[in-house]
Each structure stands twice: as structure tokens, then as C-alpha cells.
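A single protein chain has been omitted; all remaining protein chains appear in their positions.
Then we have subunit A:
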Amino acid sequence: MSVWARIAGWAALLFGLLYFIVPLGGLFEFSLKARRGVYSLDAYAKVIGDAEFQATFTYSVVMALVTIAVGVLIVVPTAFWVRLKMPWARPYVEFITLLPLVIPAIVIVFGYIRLYNTSSWLPMTGSVTGTNLLLAMGYTVLALPYMYRAVDTGLRTIDVATLTEAAQSLGAGWIGILGRVILPNVIPAVLSGAFLTFAIVIGEFTLAALLDRPAFGPYLQRIGANKPYEPFALSVIAFAITWACMGLIQLVTRFSKHSKAAR
């Protein structure tokens, strides 16, 4: 490794790190400037006290939890069944789960609006509950690539066939096998997928805005247009949530590795 290569390496790394750190620093610094001349947490106090923030944030958290529940209910049985009974179908299922990365979210929601409008065969956008349900389904689709990958990787580390036969010989039905044998064994993988889903849903903008639901993402965009400091404080909060989710994924992954080494 020559001196020049080392210098170039350091230069690239430092440039990149500055690129990542400066905007985060700029955001944080700006969010503290609500009071003239001194740094203060005024902007944070204001947004956290804002009733609309509380409402939209709660809405997005509930949405994220519903999305995780629906995602787990769909992905875990499917990935399990494919591994156990239809290994030949794995590439096809995997391909389908990757489609949401290919089709832009804005196109998917465009389809929802036109396909499930009030005059269609399934008028989901006609009622509030229906639209909420549609949004949850849309989020499940967006999270599908990450959820499926996480769970499928988790299933790879356990012997699905043997566990299933053992459970069956003890008299367990399919629901018992899935809920009491398979799920506990892949819980770290499910949690990784769940945290990533949470991070995606909490700040999502496009779907919520176009389906006109009171979620955190559209709220943030809206007050960005007419409040000076609050949107920046909110963005810091959103960053912190994303980081917390990613930190939890690391923690869960590391924890599961330790438990395996101890066996």
C-alpha cells in the first residue's frame, strides 16, 4: 500500500463522512435555534405539545404496528410453506416479493385509488376504515421485500422439516406448528423485519398523502411549508426513530448469534 493510496483512501473516507455528518449536524443545530441568539429546545417543546403532532404520530405508530402484524401473518406462513412443501416455487415467490422495489410506490397507490374507488367492485376508499385498511395493505406491500428476506434467512438457520415432523408426531396442527414452533425459532429475524418496517412506515409520505390519511409524513411536509423551526425538530425526531430501529436490529441480530453460540 503506497503512501499515495493511503492518502487517497483517507481523503475518500473523510469526504464521505463529512457528507453524512454535516447535514445531520446542520439539521440538529437548526432545530435548536428557535430562540434568538441562544440554543434552546423551544422547537421541540412546541411540536411535542402540538395536538396535531400527537394525533398524526400516534396514527403512524398504530399503522406501523398493524402493518407489522399483517406482514408477519402473511410472510411467516408463506415462507414456511415454501421451504417445507414447495421448494421449487422459492425463486418465483422471492421474485414476487422483490417487485415492490421495481414498481414505484407512487404507481402502486395510483392503482389503488383508481381500482378501489367508490364506484368500483371493492370501494375501499369510500370509508375511513376502508382507506386505513388500504393504507396498511400498501405499507405491507412496501415492507414485503425486507420482511420476506429477513424471515426466509431466519428459516434457513433452522431445520424446518424436522421441527414440523416432531411437532406433528406430538399432535400439533398447522396453527400450533406455526405459532408455537416455527415463530419462536425465527423471532430474531421477524423482529429485524418488524423494526425495518416500523422505520419505513413512520415517516412514509407518498401513500399517506395520496390516500389523504392524517399520518406523520404528510404532516411533516405540510408544516414544513409554514413553520420556521418545528419541521427541523420533527426531522431530528424522525432520524432518531430510524436510528433506534436500526440499533435494535443490530442488537437483535447480535443477541440471536450469542444464543446460538451457547448451544
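One rule holds in what follows: a contact is a pair of C-beta atoms (placed from the backbone, for glycine too) under 8 Å apart; a residue touches a chain by one contact, two chains touch by 3 or more; residues count from 1.
Everything that follows uses one rule, which is that contacts and distances are computed from a predicted model.
Peer 1: Using the UniProt record as the reference, specify the protein name of the hidden chain from among "ABC transporter permease subunit", "Xanthine dehydrogenase YagT iron-sulfur-binding subunit", "Cytochrome bc1 complex cytochrome b subunit" or "Beta-ketoacyl-[acyl-carrier-protein] synthase III".
Peer 2: "ABC transporter permease subunit"
Peer 1: Give the residue, chosen from A:82, A:150, A:167 or A:189, that touches the chain omitted from the document.
Peer 2: A:82
Peer 1: Touching the missing chain, which residues of subunit A?
Peer 2: Given the touch definition above, subunit A has residues 1-2, 5-6, 8-10, 12-13, 15-16, 19-20, 22-27, 29-31, 73-75, 77-78, 81-82, 85-86, 89, 93, 96, 99-115, 137-138, 140-141, 196, 199-200, 203-206, 209-210, 217, 220-221, 224-225, 231-232, 234-235, 238-239, 242-243, 246, 250 touching the missing chain.
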